[in-house]
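Missing here: one protein chain of the complex. Every other protein chain is in place.
Chain IDs A and B follow the sequence of writing; residue 1 opens each chain.
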Amino acid sequence: MFDGRAPIYLQIADRIRTEILDGTLQEGEQVMSTTQYATTYRINPATAAKAFAQLVDEGVLHKRRGLGMFVSPGAHDQLLEDRRSRFFAEVVDPVVEQARVLGIPIQDVVTRLTSDVPLGATPPRPEEEGTS
Amino acid sequence: MSTHPVTLDRPTPRPRAAHLHTARHMVRGHLRLIGWFAVIALVVITVAILTRFAFGQPQESMAQFGRQALVWFPFSIAIGAVSSYLPVHVASGMTRRSYTAGVLLGTAVLTAGFAAGAAVVLLLERGVYQVAGWSHGISEWDPLYRSVTQVHLVLADHVALTGTAMVAGLLVGTTYYRYGPWVGTLSLPLTVGPLVVVLWVLPYLGAEHGWTVTQHLLATAAIIAALAGVFAVLIRDITVSTRS
Partner (left out) sequence: MSTTTGSTTTGSTSMGVELRGLTVRFGSTTALDAVDLTIPAGTVCGLLGRNGSGKTTMLSVLAAFRRPTAGAVLVDGEDPWENPRVLQDVCLVRESGDVLADLPMRENLAYVAGARPRFDADVAGALMDRFELDPAKRPDRLSRGQRSAFGVVVGLASRTALTLLDEVHLGMDAPSRYAFYDALLEEYVAHPRTIVLSSHLIDEVQRLLETVVILHRGGVLLTEDAETLRGRGVSVTGPAEAVEEFTAGHQVLSRQQLGRTVQAMIHGEVPPEAAARAVASGLELGPVDLQDLFVHLTAEGPR
């Protein structure tokens, strides 16, 4: 909810989710321990543990006694589904809202998204003017 | 950056020995200073003898006049033992009780060392005088001994002087540490007074009333005990200063 400077444990949890999504962390692979997290990122180990606990609750990670934390089987697909379901609400809707505030017709946004303009290039300036 | 190996060869004492810990460090910590003191004392005495020799054959001990140094040097060491060892002792997780015990023990050891060292100096001087064929007279009227061959009396005399000086020094250091410079200074008559009594009043009283050596030493011991008692009471609930 509070984007930007969210609590650290949420940021850690997010980082691990992203690593699983982009394949940096494979299913069945061991994740860093809370103590490694603590010393690597200069955070209190309890904070790292809180992030892990959340991911264990979600079924993304599981604990193997005496060994550590591992990425659960199916975690990748689960996260993918979750992120997809939130994609429109979190990514697309703000774009639509911005376009509305700026007076950019939705059609222009769609055109932009479906055109084969390379990402990051300047969009073609609309010929028509004054959308007021 | 090179590595600096930190070697700590001494075994860790159990906490029960906390007083021994600080006593040992207090004695060892001053060894170098005492060494310098001994060197300077020997040089001064030698120069004094040679100077005296220029005016003719010496008739008396020169080292006997060094008794004052036997008072004021240990006195200054004891003053410093409060502000230097008290905070470190408590900060290292040891009690005030063990600090008091440790510092009094350290004081006793240093007193014995000073007393014996000064006796050795007197005997050495007498040896030199004998070889030179001079008479080793004791002209001061207040020492307990009339000749340095009375070694037990020489030692008793030194212990009484240095012991009182050191315990008075501890008290001075404590009043300054605990109450600050004003009260520390204003209470000097009380803290140093007993030392003045031992140095100059007891000899007079003793001479007046014909005290024996034992009586003299008992009176001194009572004064030392009283000073040590007040020291212990002041340390018992002392605050380790938060002034840096």
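Keep in mind that, in the parts below, a contact is a pair of C-beta atoms (placed from the backbone, for glycine too) under 8 Å apart; a residue touches a chain by one contact, two chains touch by 3 or more.
Small disclaimer: the values here were computed from a predicted structure and weren't measured.
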item: Per the touch definition above, residue among A:Leu21, A:Ile43, A:Val56 or A:Val95 touching the missing chain; value: A:Ile43
item: Absent-chain contact - pick from B:Thr51, B:Gln68 or B:Thr95; value: B:Thr95
item: Which residue of A:Pro7, A:Gly59 or A:Pro105 touches the chain not shown here; value: A:Pro7
item: Contact set of chain B toward the excluded chain (per top definition); value: 1, 3-16, 18, 21, 25, 29, 84-85, 87-88, 90-98, 237, 239-240, 242, 244
item: Chain not shown, touching residues in chain A; value: 1-2, 4-9, 34-35, 38-39, 41-47, 50
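Here, only the chains that are shown with their structure count from here on.
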item: Chain A and chain B: spacing of chain centres that average the CA atoms, whole Å; value: 75
